[in-house]
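This is the structure I want to talk about, given as structure tokens.
With one protein chain withheld, the remaining protein chains of the complex are depicted in position.
Lettered A and B in written order, each chain numbered from 1.
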């Protein structure tokens, strides 16, 4: 343990700041001018130091704000054109709040959200109007997110109506096309939501989100309310939409396997902070943050040789519960449940940086990170310098 | 109890819990919902039976019926439920009351709504103990504190005086488990006990249940939609679809060589942490059937990709029977199943 800690602390990359900034851009054709924002790899949405605190009322005799639920507390993330970015974490980690901030369903307390270079965090309603149509949202509950008194046609054409968009051939034709895209019968134009099953309703929600040909869809737990056999249908639909239409996704979910399946890059949140972010394979195969390790090892998995016999996956059991976001622990927020926690963790907040042994763009916020797994470590030693050079050369 | 897996035989004799040809239907405004039709299974002491199925598969209804917790005004029940020699469907309400929380206890999905907001956690745990053992208020309270300690709640003496809303989600589920185990039940029915919890807390609760089963030796019926959870906690699996069991066997057997197209579908449609990326998931087409008007023949046939292999219209006309013991309720022959599984299903699982 001691040895490991020393080893790891030595391993912290010196060029912290640089690495953190490097996160904002992924290797890609960067030389392109402003006009070429459509090309994949360009940052579409850049979130910096985003904060959302919900006031807590109390006091006597006059009620006033006495504290804040620090739902989101200074996160940075970048979603590139056409990319699918996964945001995972347990309930209360701030992932849904982040989604709502980006779609401006909530007002951020501070920080910036820039969409294609334009700050939308503090834009007025009027300034937002042209951007609103490019960022759409899919909600968790397919029952409460569709107005039961409107027909499917009305629901899906709603966004077009609000934004005054008249597609060639008329709105109805467009709605029928959309119904077809999401795998519903165009003849169902005049039906009401209650005539559909949960999975079909979620398809209606997807069609509504697609109506304005958005560039970015924020999908907040889009399949968690659905039955297992239906989840796969909706995940496939979203994936197909993402590929065919080149729409970027911010995919928010608690199911690690589904996020892995859907996302190219993944960020893990804990108590309002991003504690680890990187390419999917990097996060899932070489997690460095103890929390990511614990999260991955807690997922119960079917193994095909019968049951859950240990498959070499080490099991980490976190003790206790997530602390209150009203008074989160000082320093590293995970330290109260972390088996590696030391004094430093309480006094100093670990920065989100690229650690040595991490692949490029894999950032971890931990003072005493886990060593890369054995297989990964070998791979890292042998492959990583070359791989890094290759990837950075491309960039 | 026994380490040897005893194959349930048709008679159900000797089993601790034996359900035979259970039919449950509800009268609703739209018509009669056949929630469970012709379900049979056995459970032995000390074993854990995992029941998997989607919403509307009848898995929860079955277990409410065991304890007689259905609404008698709208429900019709047929068949036989025998627990330790006692017939439960015809049992009087007073006899069932003696059983509930005593010999058979339940844990529900959402501990926030399943615990009363009006009484302290300690009181809610002490109540069934007083009722079933005749213990004094003081003794029951002490027992409640002891149980809270056993399920891993720190400082149980103080926490017993608190109300459920002062507990976190995981703690509430622990309290719920303490309440269920307070009278040392022989059968514990856990209805999606971890679905409302986060993965790290779910892992804690599953470990706790396994430990407590070692200590108390209860039989457990574990209802869930998550095959991964079942693989973690159960000895046996029963897969339910549209009100009936379509496959059963030990966890090992069912996961190694599943015998029913629906089980294949479930396995195929979930992504896993180690599954192949790049390929699309293989969902089960269509939606679960309405139980107001269930499909004829095999209830899975409208969503089944393999009915062509059976030939004729057998799947549409004839309800396949679930053989006693290990097996799946499907018209495909054993060879066909083996071939399809090995050639078409298994490759996709890796």
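Going forward, contacts are C-beta pairs under 8 Å (C-beta built on N, C-alpha and C of every residue); 3 or more make two chains touch, one makes a residue touch a chain.
FYI, contacts and distances are computed from a predicted model.
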| item | value |
| --- | --- |
| Undisplayed chain, where the name is taken from the UniProt record, one of "ABC transporter permease", "Urease accessory protein UreF", "Cytochrome c-type biogenesis protein" or "LLM class flavin-dependent oxidoreductase" | "ABC transporter permease" |
| Candidates B:67, B:153 or B:203 - the one touching the absent chain | B:67 |
| Absent-chain contact - pick from B:52, B:81 or B:105 | B:105 |
| Of B:90, B:166, B:293 or B:338, the one touching the omitted chain in the full complex | B:166 |
| Contacts of subunit B with the absent chain, listed as residue ranges | 67, 69, 73, 93, 97-102, 105-106, 108, 110, 113-118, 127-128, 131-132, 163, 165-166, 176, 179-180 |
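FYI, only the chains that are shown with their structure count from here on.
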| item | value |
| --- | --- |
| Inter-centroid spacing, subunit B versus subunit A (mean Cα positions, whole Å) | 33 |
| Residue ranges of subunit A touching subunit B (in the complex, touch as defined) | 90-91, 197, 199-200, 227-233, 235-236, 239-240, 254, 256-258, 260-261, 280, 284, 294-308, 315, 317-319, 321-322 |
| Subunit A-touching residues of subunit B, taken from the complex the two chains share | 54-55, 168-171, 198-204, 206-207, 225-229, 231-232, 251-253, 255-256, 265-275, 277, 280-285, 287-288, 346, 349-350 |
